[in-house]
Structures are given as C-alpha cells and as structure tokens.
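Removed from the display is one protein chain of the complex; every other protein chain stays in position.
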Amino acid sequence: MTTTETSETLHRVVIRFAGDSGDGMQLTGDRFTVQTAEVGNDLATLPDFPAEIRAPAGTTAGVSSFQLQFSDEDILTPGDAPDVLVVMNAAALKKNIGDLQRGGTLIVNTDGFDRANLKKAGYLSSPLDDGSLEPYRVYELSLTDLTTRSLQDLVESRSIRSKDAARAKNMFALGLVSWMFSRPVDTTVAWLEQKFARAPAIAQANVHALKAGYNFGETTELFAHRYEVKPAKLPPGRYRTISGNTALAYGLIAASQRCGLDLFYGSYPITPASDILHELARHKRFGVRTFQAEDEIAAVGAALGASFGGALAVTASSGPGIALKAETIGLAVAVELPLVVIDVQRGGPSTGLPTKTEQADLLQVMFGRNGEAPVPVVAAQSPGDCFDAAIEAVRIALTYRTPVMLLTDGYLANGSEPWRLPDLAALPDLDPAFATAPNGEDGTFLPFLRDPSTLARPWALPGTPGLEHRIGGLEKADVTGNISYDPDNHHRMTELRQAKIDGIARDLPPLGLDGAPTDDLLVVGWGSTYGPIREAVRRVRADGGKVACLHLRHLNPFPADLGDLLRSFDRILVPEMNMGQLRLLLRARYLVDAEGYNKVRGQPFRAAELHAKIVGLLRNADRMPVATS
Amino acid sequence: MTTTETSETLHRVVIRFAGDSGDGMQLTGDRFTVQTAEVGNDLATLPDFPAEIRAPAGTTAGVSSFQLQFSDEDILTPGDAPDVLVVMNAAALKKNIGDLQRGGTLIVNTDGFDRANLKKAGYLSSPLDDGSLEPYRVYELSLTDLTTRSLQDLVESRSIRSKDAARAKNMFALGLVSWMFSRPVDTTVAWLEQKFARAPAIAQANVHALKAGYNFGETTELFAHRYEVKPAKLPPGRYRTISGNTALAYGLIAASQRCGLDLFYGSYPITPASDILHELARHKRFGVRTFQAEDEIAAVGAALGASFGGALAVTASSGPGIALKAETIGLAVAVELPLVVIDVQRGGPSTGLPTKTEQADLLQVMFGRNGEAPVPVVAAQSPGDCFDAAIEAVRIALTYRTPVMLLTDGYLANGSEPWRLPDLAALPDLDPAFATAPNGEDGTFLPFLRDPSTLARPWALPGTPGLEHRIGGLEKADVTGNISYDPDNHHRMTELRQAKIDGIARDLPPLGLDGAPTDDLLVVGWGSTYGPIREAVRRVRADGGKVACLHLRHLNPFPADLGDLLRSFDRILVPEMNMGQLRLLLRARYLVDAEGYNKVRGQPFRAAELHAKIVGLLRNADRMPVATS
Amino acid sequence: MTEGRTLTRKDFTSDQEVRWCPGCGDYAILAAIQGLLPELGAVPERTVFVSGIGCAARFPYYMDTYGFHGIHGRAPAIATGLAVSRPDLDVWVVTGDGDALSIGGNHLIHALRRNVGVKILLFNNEIYGLTKGQYSPTSREGQITKSSPMGAIDHPFNPVSLALGAEATFVARTLDNDRDHLQTVLRAAYEHRGSAFVEILQNCIVFNDDAFLSVRDRATGASNRIELRHGEAIVFGAEDDRRAVVTKDGGGVEILPLDEAGGRVVVHDAHVDDPTRAFALSRLTDRDGGPAPFGIFRQVQRPRYEALLVDQVERAGEQGRASLQALLETSNVWDVP
Partner (left out) sequence: MTEGRTLTRKDFTSDQEVRWCPGCGDYAILAAIQGLLPELGAVPERTVFVSGIGCAARFPYYMDTYGFHGIHGRAPAIATGLAVSRPDLDVWVVTGDGDALSIGGNHLIHALRRNVGVKILLFNNEIYGLTKGQYSPTSREGQITKSSPMGAIDHPFNPVSLALGAEATFVARTLDNDRDHLQTVLRAAYEHRGSAFVEILQNCIVFNDDAFLSVRDRATGASNRIELRHGEAIVFGAEDDRRAVVTKDGGGVEILPLDEAGGRVVVHDAHVDDPTRAFALSRLTDRDGGPAPFGIFRQVQRPRYEALLVDQVERAGEQGRASLQALLETSNVWDVP
C-alpha cells in the first residue's frame, strides 16, 4: 500500500458498471461478482442489457449495465441506487446518472465523450463541463487511452491489434475498481488465461490491462480513499456464486440423479430461458439428453413423449413459448404423466420486453388451457433458490403424475448471489415408482386405477410386458382409461383431476410467517420479489412499523394454512411485478380485501419504493410511530 | 281423420329420436323441428351424437339422438326428460330409456332388436319381453319392415336398392310422429325433393316412406291418441328456426355489411365450430373471404394480417384451437387491431369430449396469454342470440381496436330455436373510422396517439399515403409507437391497454335484473345456461320462492352496475357448466361469497336440477313456503 | 426379439371396438399391420403406436401394444421424444393427411430431416374424415367439400415430393387394399434404420369415395400402378399395354409405351444418395386419373438422430463418472467456517 491511501470500512456498497453493448460490461460485472464473493461478502446482482445483440453503438438504446450490491451482512437485493457508477461513454452516463446517489462516486471514461459520442447520446453540451455532475464525486479518466498505453508493447510487437488493446479497457476499469474495493484479481487472471487459452496474446493483453488498472489505483494520487467491506457472517458452509438459470439446470440434474431417471430436456431457444439449455447441453455426462426442437410445441411434445418412455421430462421457455405449449400441457393433464414446464418470465404482452423481468404469467400458467385442466404451480424466489424449486417441481411431478409449472423470471435467471452448496445427501428422496405388474383382477392392467392417498395413476413404461395400454386426450373412463363419453364419468374424472392437485397441499410444510399474526400489516409475495420485500420489511421494522411477511413457493394449490393466516390480518399488501395476479387468486379464494402494489417496469422492485408503500399504508391506519416520519 | 282417433291438446311435449349413427336421427330431428316451427310452437332442440363419424353400429357408443321440446307458450330449454321416445334399435333403448318419463310414450322399432342387436347393446335378454318397459306406453312396430314393404314397388322396379329402402325408415318414423302430433309434412316433402334432386329415385323413396308413416298412423288402430299443441303466443314478427352456428355466421355477415368491410374468416376445422366455416364459405357473394388455414395459428395470424389490411377479421375454433391461438392473440393485444376470436366451447381438458358442450374456457380466454394482455369477452346465451352477440363483438373490436373473445358452446352451436328475424335497419351503426390523414404535428403519423374518450388508436390502412408506419409485438412508446424499452413507458402502456378495455363498460346498458333486489337469492349465469336458469327460476317462483336472476353478456369488462347489484343480495348462486370460473372472477372482483352449482357432464343443465338446487338453498335459509315441499 | 414366444395377430389386437365407418380403408390397413408385426418379430410390449387426431389417428386404440393418442398434428414430436429417450423401442406414428401435412407439417419435415428412428404411416384419404369432410392439403384443386363449396383453390402437396425435399432417408407409397404390397413396404420401413415415411392411399368411403379410383380399382387399378423395385427397370401396365418410365429431356421422367421407350427406360435405384431421381418419380401422379408409382422411392443410410445423441452422451460419460458435487463446485468456491 502506498502512503497516500486511507482505507475506509463500509457495510454495503452498490456499484454499477455501464457502457456500450460492445464494451463488455456484463463480463466485467460477472468478474467483479466472483472477486467479491471470494472476499466473503454477501451480494446480489442485476444485469440489464438491450434486446438487440449489439444495439446501435454509442446510443442510449445500446447501453448495457451490471449492478451489484455487496455487504458484510446478509443482503437481499442488488440495491436501489448505486453508490458508485462507472460509465464508459456518454450514453451510459445519460442513461444511468439519474440513479446515482447524491454524493456518490462517478468514474468516467472521458474517451467515450467525444463529439460523436455526445451527439449519439443526445447531449447538446458535454455534461463533464456544464456543472451538472457537481452533486457527485467525479473521477475523469482517459480509460481507453490509459489501457492502450499500458498495452503499447504488445501492439508494437504485433501480438495484438490496437483495436484489441482498446477493447481491454473494461479490464482496466475492473482492475481499478478492484483496487478501490480491495478485491484480489488473481481468479480473474486465471479465468482470463483459461478463457483465451486459444489466443494467448489476447489473454495477456487483458491480464495486463487488469493489472494496469489495479496498479493505476495504487500509484496515482487521484484517489483519496480505498474501501474495505468485511466478509459477511453467512451460515457456515461451502459457497459459490450462482445465477438462477445455472441453479435451475443444476437442480434438474440433481433431481435426475436422485430419482435415477435420465433427464430429457426439450426446448426451443428464447430469452431469458436459453441459458438453461446451454448449461444442460454441457452436462451430457450426467445422462442429460437435450433436444433443441423446431418450436415450443415440439419441445413440450417431445418431452411428453419422453415422459411416456420413462424419462425425467422437462421443457422450458418464456411467456410467448409457454403460450404455444398450452395445448400440449392440457394433453399432459389428461394423460397424467410427470412433466416439468419452466416459464422464465419476461416483460409482456407478446414479444414485449424480451430481456426485462416481469411476473405476469401467473394467470397464464394457472388457466391458459382449454377446459378444466388444473396444474400445480411452483415459484423460485432467488437465484440460488432455483435449485430447490426445481427439485420441488420434480418431486410433485413424479409423485402426482402431473405436469408442474415452475416459474422464474428474467431477474432470477441472470441475477446471481452467493449460494451455499446443498448437502447432497439431504436432498429429498425421489422415487419414480414405476408400475411393474398388473393391478387389475385377472391380470389386467388398469392405467387409471389411482393410488388412494395421492390419487396418482400408475406410470407403466413401454417395454414392460403385460402392462400394454393406450392413453390420449379424449376423456377416459375412471379406472380402465378406455375412451368414455359418459356424462357422469366426465364429471367424476374432472373432480378427480382437481382433487389430485388440491391434495398436494397435504405435503406442504406449514407456512413460515416472518412476523406475528398480531402485526398491523401482512405483505404477501411470490417469486423474485422476495429480496426487495424482505429488505423493505426490515427497514419498516427498523422504523418501528409492525409488519409481517409471507412468501409463497406454492401458488397452486395454496398451502392449507394460508387462509387462516390471511384472515388473521386486517390489512394485506400484495406487491407484484404485474397488475395483481396473485392478488386476484387470493381474493377469489379467501375473500380477503388484499391490496396490490403493482408495477411493470421490467425492473425488480426497489426496497425503497416498497418501504414507502408500506409506511404509507401503516400511516394511513395510524400504525406508524411518528418519530420516523 | 279416421273415426277411432281422439285428439288431445297438450301444452308442451318433449320428444327424443334415438338410433344408430347411421340411422339419420339428426336429420329426422331437424325436419321435425322445421315442421314444428311451422305450426307456430315455440321450441328448443338438443342434438347429441358421438365423436366418431360412425361409431360401431348397434352399440351404445354409436347411438345418436335428437331431443326437441315444443310448446304453446314460450320455452327456454329442450326439456329435461322426454315424454315421447322413439328408438330405432336396442342400443338406443338401452342408452335412453332411463330418461323417459314414467308413463311416457315409447315407440320401438322391433327390427332393431334381433339377437345381434341385443348383444351389441349388452342386453342378455330382450327388454321387450322382460317386463322392464311396463312403466311406459309402448308401441312395438316393425319400422324397417313396414318401410321396405311400402317401397317394394321401387325396389322391384330396380329404381332403388333394398338397402336404400331400409334406410328410409327414419322418414317412416318421422311421418308417423308427424301424424301423431298433427304436423304437416309438406315442407319436408319439398325439402327431400330438393336435397335428392340428383337422385330422384332416392327422393321418391324417402317421400314415399314419409307419407307411408303418416298414413300408417292415420289408418292403423294402434294409436288411441293423436295430440295437438297449439301455436305459442310469440311476439309478432317473421320467424325461422336457427342454430347458433348459423346465427353466428349471419351475425358476422350482417356486421360486415353494416360496417362496410369485407369479412375475412380465417379458420381451421374443428368440432363444433366447423359449421360456421361451412356456412360462411357458401356466402361469398357478400364479399366473404373464407380461408381454411393449415392450422389455428395460421388462421388467427392470417386474420390479424387481414385486419392490418382493413378487413373485418374473424377467426374461430374450439378450446384446443383457442389454446394454439394464444400467442397471436397476445400480438393482437400489442398491436391493437380489431379482431374477433370465437370459441365454440366443448368438453375438455385436451381433446376431451369433442361433440359435447361445456363452459370451461372462460378463464382460458381471460388469461391464456403471456403478460398483461386484457381482452374483452362477450358470450351468447341462446342459438338465436349468437347473431346479436356476433354484432356486439364486432362493435367492440372496431370501436376499441382490440381482439374480442366471443364465447358460445356446443349446445348453442348445434341446438336450434325459433328466431324472430331482426329489423335490419335497427342494427347498430358500425364505423371502422379509418385514419385518413396524419395526426401529428408537422404532418407525421402517430399510430399510438389515442382517442381520448375510447383510448383507441388510429387504424391506418396500407395504401394510404403519408400514414406509413410499423407495428409489432415489442413494447411501443406511447404515442409514437416506436420500439421502447423505457421502464416507465412500459408501465404506462400496460395501464393504458387495461384502461382501454375497462372503459368499454361505459358503453354497456344497465343490467336487466329479472326479479327484485329484495329477493332472497340471486342466480347469476352466462352463456348457454340462460334457458335452464330462467326455466328453473320460473318454476321456483311458481312454487312461491323469491329469486332473481341475471345473465351476463359481457364477462370482461363487467358492467359498471354489477358490483352494486351483487352486493344487494345476501345469497348468490352461480350455476356453470365448469368448476366455477365466473364465480372465481366475481369473488375476486367484488368479494361476494357467491356459491356455485357446477357440473361438467357434457350436457346442458336440466331445469329440474337447478330448480332443486335453488329450492334447497332457499329452504336452508328458511325462505321457501312450506306448502311446496 | 420374440424370445421364444410365438406371437400371432391376436397378440396385437386390443379389446376395443373398432370405430370406423363400415367400408373404411382403415380396416384393411389395421388388419395388415396386426398380421405383419408378429412376422417381423415385433413384440407388443416394445412396440408403441403414436398418433395425432383424425380417423386414422384412432389406430393405437386397436393395437394391443403401448399407444399414445396425442393431439392434432403433434405425433411426430411426441414420437421423437419417445424414440430419443428410448431407442430400444419400435415407435410407429399413424397420421392422416390433415394431421401430418396440415397442422403437423412442420413436425413431420423436421422428424424426417433429423432421421429419428420412427416409422411414419400417413393414411392419405385426401380429406378431413373425422371433422366430416373438409378439403385437406392433399385434396385436389377444384374439389367440392363442405369448406370448399365452389371448389378448393389450394394447390395440393405431393407427400412424396415434400418428404424428399425434407431430406427423408426412406420414402415409400402403398395403398390400403393391396395387402401384400402394404406389408412388403412396411417390412422395409421397419427394417430401415432411421425415419421411414410411408404414404398409404386410403379410401374414405363416406366423404371422398373413390378418390384413388385409377390405381385402386379392383379390376383396373393394378395396371395403373407403377411398381418401383430396386434394381429393376420400371415397366408396368396390362399385358397388352405395357408402359415404361423413361428419362425426359430437361430433367425428370415420363411415361411411354414400352415399345417406344428405346434405351431410356429407368432402372430403379432406391439406394442412390442423390434424391433427384426419386423426386422425378414422385412427380408422376394419379391426379389426372392416370398411373402413379408405388413402392420404395428412396432408401439410403444416414445415422439416426437418437444414435448420434446417445453417442454424445456416451462420449461425455467417458470423461469419468459424473459427480454432482464436482459439478456444483465447477465455479470458484469459498468456505465460510
């Protein structure tokens, strides 16, 4: 350490990297995340990028950003407003400056502010000169120039082109910020060397730039401060960072190992679900068979065919693709075979906002099929939780011989957090319990003779002698499964299918209420709003408000104790990134006058807005200590 | 008239014809319906046939039937239990006898009761001999034999084959029953001559058989009775009988004439919606363009393309096909173009019961799309009402530039009733109100600048100079319609789309409550349950019960006065041929503790079961005069 | 495969009543297949029939094997998933001209290009039977049906041409009422390693009777059937009216009286890799009431999709036993004590 430097200890920091789509901001953020995890901080991330592969360079439409919150205590969200903003060009400044905390740190790459940049960003005069940045602690640096100069040798020796040198500026920035927040860069060095193993010169350039940035921080006298964020006191265990899509893929593989069935994953690429396919395709050694189908209908159809054959069958998509799968999911309901259907939700309707997050498919997955076709619905609440949610979806599908909808969203899919590796031995037992022998009198096989406790039907695999049978989408006679147009049978079968799904509630553990039934308000959520809701509730409590919260993993059927819990509160708030879908279900089922907080902005909630909403409600009801106002 | 005959006057009769799929029961029923309409009775019909083209001859699976109620007063349903049952074979007896009123009239074709017939029907001994038919007034006739004998000349002269002669037995039966209920057969004679114009011998055979049946009634002494049902006192006007599918097709043509746009009908065949396509394909002289697409997705896609081009665009299917259209309906929501989507509901889930009726697609059409994608929903309540419902759907689509879901069902589609021809001049004015000139400053065109009162956007047709614009499924900037990923814009557009649909409620007339807000119970229905609900309510009132009822044409948005009306009742019953879909919506929206009466039997409700349910509810609440118990 | 069991057609016949119209061509196909399977050494428990929706698609219910009556058009997709996860099974798809070529066209062509080991039997009756008589993608121009009262205006697909354009490795045509031919073709399809596409002309007696009269008529049909036999010159017709298929200038083939054919008679080669000649033959059709080719147009080897996939799984597995723990730890980990 140089002598000029003082080191300040912070509890939590929110940092955002922003630049052009081509500037490598996602990669920078990813690496900073890994380095931060290594230091032992708790963290949460929020990548945000345009729907175009590379939207017009230099424009605000082309800005890509990555936000990360890290802390020495456990945290739940990627943070509302950044404390530190790194911008690579004028457009990135324009688009992000409004979010930066007053007094926050702004690191500007001045090389991204020439006239063309300013014009593309829509600036008439340079914001660097007009005083508009006064509220911030601004560091203006020629990052591109500093980077190229640090790589001059490599360029001169023709190891790399000068274009390549300029491209490494994100690594320079990463080095600098790593120094600033005292994060070691060794793993990034190793990672770069592996990633560019086939282009050693490029690897070298990036490593060089990274170290140059780090050293620049250390040697320059520009920065008065260096910060430290101490490790968080996380529960003991082995940790890694993980994104939701990866956790989901791992969860599926774990479930497949656990139940002893090969995983069949039928899918058609779509943002933000494609990465699950990419991840699984790399793990064929676990017996995973990935099938990139011609469309979503074929993907789910193939999965259902594989399920008939005895595979652990999974399909995934985002909203538009789930709509296409609707008819086949209905068939799966009718034939009662295990199937997991993953919906990584994104902004809608229609193509909507493909790279943004939203929770507006709940009613679609509940009701988006013809006829009475009930399907269990499970939702994940954080990136790491996607692992558990996947296993739970598989458990229900296998136990009840039913398609299960598993909901995640764009934020969970791409966001990441530290994740404590699960104790594999403690994962639930999953048993396919295939039918092996005739279940009828006189040795016949009755494919719709149900298990009296679960109402599940037998799953008999082709290849098993004596259990030959036919299934299909026409109504089936109870027990025998033969085609039946009998009116009473149809009513009975409709009731049985419903009762089977309703019965899943029996397995569910009691709901964990965070708070007391005597609190003044209950906040009910589901899915990725978990972090912001918990965070907001913490803050409200810190302000003296009495608020409880409840986060639902199971959206169909609802847990058996939900009704009583809801009815023990006078006021219920349901924040959702949709226009009130869970709220509709709760009101219809329990006749409780739940209120909504509904925003569809393609962004996760900020804890601050939820905090404000809750405090407002409590105040209206005269339930907020005045001191905090 | 022969001397042996006495004529009895009845108020209402329920008759059912039942036979093998190949026996022509649907045709017989249709003709009897027309003859009955001509006499001036009010009537309602219920065809019921297997999903197979010609299910196994002689088995109960192959039985096809047609039920008709006719009366001298206005009636609402095809009747619960038949007074008269005509069966052409043993299987038809087996399947239908349970429904016949005790003391009812049973006409049996004994030629359909040979050993093979009995075996196929699953009879161990002949029901004609074992006394089981004692509760009925049974007429055993060798219908087949009587028919062939009456056609002996034609067979002998080789004009027809003896197979053809036997086939005409349904006409013999029709003749007999026509005599019995004093209906003239002239129009059927004319109809037969036209239908078989290309095969005059077949025409002759059928006419012969028909008259032979009629004369048989007149001359034989078997029948003690002949019945008369006097004309009903219907509102004055010109009448015809009409089925729901035909009325729907006519409604679409009328709407197209009214708004001056050519009708584009994109569809893929599916039971029970195909007849709309067949009907429309015959009316190209009205400028109708029917397009039989390669699948349902193409059908709705083509319709949406046609709408972009300025046609009155309509697509139709049944539940499974509607599921397939979901993604494209979402696109229509996003691009805000007029489109009518018809769902002729049938038994589900999946392929379900293709030829049976059900109302279980309400939640699918409400929510079966990704993202927040609100769509107006309109439902028809009787066969003739399909005409008006179609026009209302078109009105909303054109006025609000939105896809509209129009719900009918298998019962409405195939059932028929007398229909008073509408006064065409009094049909609503429909104005496409195309954009013709730029609406922005400096002559630009803003495709998402909304009409302030309806929030509808301008509909600008290709071919119009100066209004060139692009639409699509990505989120659009308010006003300009350019692609926008702006968070606040997305929220605003989501709210605007919702507000536009909610605003439709402003146009809706006050709800017509049948009954008084002080009544003890409110029965709320929608769709084809109209008839049985009204009939049941009449009966309850006749018993002294105080019950009101309400039938909803608009299921989204709900009429503005619905909430107040609901809340003025202590008890609400919602009978539906599903597991409680409207009920869910009402409970969620108005927090009223509505109870359901839910049956999915593939059959319309019987007035009797609803009567029993209502009486039971009133009794439980001590609200039923004891006298009637 | 029969493991000492002697199976007969009864072992493949389910107890369900057959629900087709009397006289429907589907009956003959059902009987032919029930009779053939035991001969092929197939066993009921390892045989699966998958179908979509339509009259034809009711087929699985009548077979005492495993069966999956799917939804309209999706049978090739369902069958693909089944075959990929269970390459040990015999997977058959039974489909109609609407099911396979209208709503299911995409799944069909993708299954064929992938060469999934599924045998696809298309019962082509040139009509939608189950929905009571609308025109289909194989109906003829001008055909009057319920949905085309003024005549169909759609130019039809030629199923064999389409399959060849979609890279199919096995393509054949046969018909319902020639049991021997049907069984011969199906045997070859069964033995083909990869996807097999068989168009079976099938008479719908109710809605499109005699659509194939020129080639199906008991008396005269045989003389209009151009039998394709690998390695043989393509000559057909009645004794007194022998005709030959000959190459045509500018590509393609045509029909000439045998005595005018000269040296141009085509010798059929189903195994040649280039599908052009098979495509040329497919252009001879009975649309105008004339002769049409029957038999195996094309039969070439290409790796099966599921074999390639299994191979990747196995190769991946060779890298050592898969450990879940190791997988979770692929990324940098740290320990919190």
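Chains: A, B and C, in written order; residue numbering restarts at 1 for each.
Basically, a contact is a pair of C-beta atoms (placed from the backbone, for glycine too) under 8 Å apart; a residue touches a chain by one contact, two chains touch by 3 or more.
None of these values were measured; they are calculated from a predicted model.
S.K.: Checking the contacts here: which visible chains does the omitted one touch?
M.R.: The undisplayed chain, in the complete complex, is in contact with A, B, C.
S.K.: Which residue among B:Leu141, B:Ala205 or B:Leu331 touches the omitted chain?
M.R.: The one listed residue touching the chain not shown is B:Leu331.
S.K.: Which of these, A:Ser350, A:Gln381 or A:Asn482, touches the one chain of the complex that we don't see?
M.R.: For the chain that is not drawn, the touching residue is A:Ser350.
S.K.: Taking the entire complex into account, which one of B:Asp99, B:Asp164, B:Asp295 or B:Glu392 touches the absent chain?
M.R.: Only one of B:Asp99, B:Asp164, B:Asp295 or B:Glu392 touches the chain omitted from view, namely B:Asp295.
S.K.: Pick from B:Gly473, B:Gly515 or B:Pro559: which residue touches the chain that isn't shown?
M.R.: Counting the whole complex, the residue in contact with the absent chain is B:Gly473.
S.K.: From the list A:Ala61, A:Leu511, A:Leu550 or A:Leu585, which touches the chain that is not on show?
M.R.: Reading the full complex, the residue touching the unseen chain is A:Ala61.
S.K.: Even though one chain is hidden, which residues of chain C still touch it in the full complex?
M.R.: 102-106, 109-110, 113-115, 137, 150-151, 153-158, 161-167, 247-248, 250-253, 269, 272, 274-280, 283, 302, 305, 308-309, 312, 315-316
S.K.: Applying the definition given at the start, please give the residues of chain A touching the unseen chain.
M.R.: Touching the chain left out of view, chain A contributes residues 51-57, 59, 61-62, 268-271, 274, 277-278, 281-282, 284, 290, 292, 294-296, 320, 350-351.
S.K.: Footprint of the hidden chain on chain B, which residues?
M.R.: Counting only chain B, the missing chain is touched by 34, 37-38, 40, 187, 231, 234-242, 250, 253-254, 257, 262, 264, 266, 283-289, 291, 293-295, 297-298, 301-311, 313, 327-328, 331, 335, 420-422, 424, 462-474, 482-483.
In this text, only the chains that are shown with their structure count from here on.
S.K.: Between B-C and A-C, which chain pair is linked by more C-beta pairs in contact?
M.R.: It is A-C, judged by the count of C-beta pairs in contact.
S.K.: Where the centres are mean C-alpha positions, what is the separation of chain A from chain C, in Å?
M.R.: Spacing between the chain centres: roughly 44 Å.
S.K.: Could you work out how far the Cα centre of chain B sits from that of chain C, in whole Å?
M.R.: Those two chain centres are 39 Å apart.
S.K.: Among the residues of chain A, which ones contact at least 2 other chains?
M.R.: 327, 331, 335, 472-474
S.K.: List, in ascending order, every residue of chain C touching at least 2 other chains.
M.R.: 53, 71
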